[in-house]
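Every protein chain of the complex appears in place save one, which is left out.
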């Protein structure tokens, strides 16, 4: 039942959205189904609730978090749910006529229903976390509703303001709720109520209170967070009527009531809530007087009334709680009707500015009458519901135990009474009496009956409650109070007449004072002339702009899109995280370390490397030269590998070096020949300094590692290489067997590199930095000699491949030994010629190579159930030839061979065949004297 | 066949995409239809394999797969525990949506798309599954180089420059990775993470300083990939300029860095008895907080839609660092849930932003001014869902993740974490509200004399919708995911079980190591 | 000389090369060498711009001996020059008119000129009728040209008619 | 004696390498540098062979072979670059 | 010997880092090349320096670590070399394209920026 109650608005919202093509009336009806059916359900449940039962359901949701889908309909929830649904139904009815024909009604109603659902969920939630969920959902859906007229800047800004403030509060509330959960061990309301002592004794209680109250105060627009509410008035009036009288702002005070049993009763609670309530009460009321916008006045008045309610809950006495609950209901009824009336006025006159309105009582007689009655209720005039709760408020104010607070609260209450009468008077006087309306574009007449009906219904409620509270509202109030205070309710009387007592005198004094104040103020200075100062919005704007400015400036300062800066930070991080902590270890190793002696030839090599490295840096701006010098570094590194027992490495390094030079030269054709000096001297020094630090650190670490005794798994690799890996070149066995998976990844990388280059250059047209005049050089003699070399190179490639498992070599090396001579053919004969003679689809070679490698690895899986890449070995006897040793790893190596050859050739051939741009003219190069084009 | 393959489950998420990637390359000249068929067949096969793997891991078993039947310390072992299986599953689910989106036409424009896509998946899955540190490097490279291709194929202009940054930065990081690996091998004598962890626990003090240095370098590498302060500067531009489907897939790439930190700094430099135990966590915690703050400011300052999402990606990675750095089962569990959520949602937002871009005509990506927009209600809804989710607002998955994290923060850190997380949530909310307002509310009606853009294709809707639907799924059926994440966290914080599983796993036909 | 065996000397060379490489004359390796000898020239032939036609192959031996000997002798000369004072050197260019028209012959000639110290072939004109040679120590240009033509070009004309 | 000769020769070759390096680093023209690098490669072959003799091992044969066969490729490409800029036309 | 190699590694690293921090694409590529030499030597040196004992098993020589150098770092370096080459190729092409598309080989759009 409760599930259905809650689901209805959401379901109907979806329905409304999906049935976009139906008439507006149908849409409204569909939308109306939710609150009406909901009310029906609620009515069905009412006897039980009034009888003291608490219908509950609970479904597990995110159990590890303690978040359960628990719904719980106690008196408080029942009261709020009724209010949400009843006023919701009236608002739907009102909105159907309010909305312009051009407006997107389905969207409006869907948002409204979404909000209604969120609100319902919040009041029904039996789990605090769930409550927080729906709480934020109300913020989100109200954002959509306030910004519904999105073409209007005010609306957009108001919506964002509301979302920011209430969203912030929601996040704080979430924190508070989690803290409560940590104290209680559960988020279920019953458990939370039961743990009242624990919560209030917990060290986190102040934090809980701060966070929860932050949520409450923002949502119910308490000072100093109140300023969002007037700006939310940019919303369509039905929205204001709903959100800002009965629902959204009431969510805050609802929560105050909801958590009252758990949080209230401490001094901290009393002082904080009471003072904030009192401040809000006065600030709202004072500001309301000076609003020119009808809805602005109502909004500030709402703030003031919410302050009043908050204050009551702050007082925390049972009677204050009852008064608070009572005022919630009363305020909802008169304020909703006032908003709707304001909407009608706006709708009919085209303005809500009281400076242009006036004398409407003749033009809109019914509306005027209704609005005046509702205003009187707001002012707390006897026979209307507002009077009753105000009276109770005064009574409670006078009974505050603490002396100072009693005086403060009483004075505040009295002042608020005066101010309330004053702004009510202004509302009535400036709108319905006096001169006017001025500069109104439309002809003013009464709106359709169904637009007035909701106002009427609400005003009737105001009257009924005001005149006969015991017959109308008492049971509901009692049930709600029981939801907050538990079964033992205090003695209270809802009678109209309690005899002449201090509260009554205060009321009367307030009324008189208000009248005097209003007319006095008008005499003193022209209320109309007072500029509306949106101080809150101004502050918000300044803050938003400041935050945005800080964010922009900061982000731009940090990430200005400079690669250099990114890399600089990497180096800094390396020094900080990697090199600095190494210092003690380095010092120790320098003390202890004694390396092996080195022959002079070794020092020669060292000098070669150091000199070439230094020269690379010194000459790096002359790119071709730097490239040649780097070649010497590469050669030096290969020689180091040779001397230090790594023939495979030396081979690979040499071959890769050659291909890299080719690559760089190909690229250099499309890059400037020289680097411009673009760094300041200071920056060069800074970079040099950090480079030196990094170099020293890494060199030091290498030294420390080298001079330390080793303890590795290598011995086992050596021992098992021949018997189990069937190869005596252990490095190759590691590559194709022990760590064949690495190699698989490696050739994948290699192949992908080919694909990337292909993808980037295939259609690219790039202008060379310099184009030599004349036909391409034919170099017949070198071509001829290199051609002689080609079959030999093929043979060497095959040799290196076949021997690789036992001697230096292997698929990778062999693949490059095949690719480099072919590259040479490209260089000497031109790419068109080579490709016309050997039309290779290198992409395909990569694919085939990968598949071969994979299949070699997969075969033992499928055939023997052994893991991927498990190697096998066989020595089949062939006639004439004898035993041929075959390791399955060689199949894997074939894959390597193919991918490497295909990848290298794809890269190089693509780079060699870049086309110049189509339309642009080739750059003509002036020839040096004495030379001619051939 | 299936029965025969079941012992090989840990290797299948790598092999299948490799195989289908290679096949796609082989038949590249046969047209896009065949390419798509190959891509989707591969995807389907991967889904099945990953599903089975997930089920296996969910039993709590830590499965070691000895490649080449070599003992783990000699060869390379793949390890499927809850953490890696979960991440592989996340990757796969993400990939389905990305592929769907790309099949709306990007795959036609970008050369080798299907091949590269599959190979990228192989790289990602490999990185998550390997138990060997050098092999992790190799798969990082596979993943990265494929990402270069995906990022740059079919691109030009500013994307090239962003690509250059991305490539150079990552190569620098990879070089550093190698340096760290070299040092670690020299000091510890092994590359298998379990073995390394065992050796770290018994280091002499002199060696400890050196190992600490090497692990510091490694941390820099992972943080650079994961885009942690001050190493995230490369990310926003690269991601913001990537084609949508690719940017969406990239949402998991930063998570690889985060994952690596979690894995390596729990297993190798974790809470063992050694003196390096957990040295990295305080660093990560504070930089994580700062990164979260700065990334959120970046989101607030973003001048384009995709830049905004790029910053949100950084923010989500930072949140993960905070969660992991606290290194309690509860925080890590919360982090893992958040990881899954943020991957899907940021990816989804990339796609949504791309859809929006397509409907804005010349205004495109720009957030600085409100261009015209071809009205599209579902688009707004998708944006809304994504925004609510990524800001951590109820009721979607981001909220659950954040609530789990806030709930789990230990006492001493509560103020810092709560303050930062809540504040950044709010700022994110502000940024997104501003964005939505700018794009949808301030939009001018489509000018009559300009031909309106065509509405998004069905595959595009499906891709973006699927990702956001994952998020909703994580919300509605979040409990099992949270439970899985918490169990995974428990498992990953107890390296002893991992090491024991490593010891117990022996080769089938070979002698185990002494 | 047919399609399957485009260049027998090349095949022989590959055969020998393979056996030298593996340093093993077992039947298996012989067979493999044969396969290579047949296969690789075919593959390489795909790229060959101009086929080689051999004339008197016996002259190769004579020429080789001559070249090796010249290399040895004149290397000593060059070494002396390098070690001695540089002032004594009179380097210079000469154009060697070519009678050879076969590109393989020209290539061989150029290589020989380069390998024998003191001279270096620097350029071949487009029409293949002149070879630019740089001499380390040029005393008499005409004599040098005549010597090159007599000692090397003449036998090469026999080998590559 | 041979062993000593090998060692001496190794060092002589080392000296030659440094001389080639000097030309490579000093220039002044690009062809000079190319020549320096080319000579460095050829010197390396000698060094490799001598080192193999010194260690009585033939595992460095492959490296020497590859340099002899392909070491000139760099020279060719660099020269072609100087000549034409576009090394693959 | 160790000192000399450490010196070389340090110098290569310093030079590489310095060039990497320049702002032109080609300079950075040179820097990366030097860095990758440094890295390869460093990984290689992690197997300790051994002269004349290549890990190619010889018949009759006992297969223990005393007779051969550690083969594993060599295999790692091989993989590293290959991957570095692949990455260099991609970087070069991206640099070419970036220059062609953006008209400048400066790696940043807005010129240099100081952190």
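For this structure, a couple of remarks:
A, B, C, D and E label the chains in the order they appear, each numbered from 1.
The rule is simple: a residue touches a chain if its C-beta (ideal position, glycine included) is under 8 Å from a C-beta of that chain, and two chains touch if they have at least 3 such contacts.
Everything below uses one rule, namely that contacts and distances are computed from a predicted model.
One subunit of the complex is not drawn; among "Na+/H+ antiporter subunit G", "Branched-chain amino acid ABC transporter permease", "Peptide/nickel transport system ATP-binding protein" or "Nitrogenase molybdenum-iron protein subunit beta", its UniProt record names it "Na+/H+ antiporter subunit G". For the chain that is not shown, the touched chains among those present are A, C, D, taking the whole complex.
Residue in contact with the omitted chain (choice from A:336, A:511, A:788 or A:817): A:788.
Counting the whole complex, the residues of chain C in touch with the unshown chain are 17, 20-21, 23-25, 71-72, 75, 78-79, 82-83, 86, 89, 91, 93-95, 97, 110-111, 114-118, 120-123, 125-126, 130, 132, 134, 136. Where chain A meets the omitted chain, the residues involved are 619, 622-625, 673-674, 770, 772-774, 777, 779, 781-782, 785-786, 788-789, 792, 925-928, 930-934. Along chain D, the points of touch with the absent chain fall at residues 1-2, 5-6, 8-9, 12-13, 15-17, 19-20, 22-23, 27-32, 34-36, 38-39, 42-43, 45-46, 49-50, 52-53, 56, 58, 61, 64-65, 68-69, 71-72, 75-76, 78-80, 82-85.
Please note the rule applied: only the chains that are shown with their structure count from here on.
For the remaining chains, with chain A not counted, the touching-connected groups are B, D, E | C. Steps from chain C to chain E, taking the shortest chain of touch contacts, total 2. The chains in contact with chain A and with chain D alike are E.
Chain pairs A-B and B-E differ in how many C-beta pairs are in contact, and the one with more is A-B.
Relative to the centroid of every protein C-alpha atom shown, the closest chain centre, again from C-alpha atoms, is found for B.
Put simply, the C-alpha centre of chain D and that of chain E have 21 angstrom between them.
Rounded to whole angstrom, the centroid-to-centroid distance between chain B and chain D, based on C-alpha atoms, equals 48 Å.
A separation of 74 Å divides the Cα centre of chain A from that of chain C.
Within chain D, the positions touching two or more other chains are listed as 59. All chain pairs that count as touching, in label order, are A-B, A-C, A-D, A-E, B-E, D-E. Those residues of chain D whose C-beta lies close enough to touch chain E in the complex are 54-55, 57, 59.
By the touch rule above, chain B contacts chain E in their complex via residues 134, 138, 141, 145, 148, 152, 156-158, 160-161, 163-165, 167-168, 171-172, 174-175, 178-179, 181-183, 185-186, 191. Interface residues of chain E, counted against chain A in their complex, comprise 1-30, 33-34, 37-38, 40-42, 44-58, 63-65, 68-72, 74-75, 77-79, 81-83, 85-90, 92-97, 99-100, 105-115.
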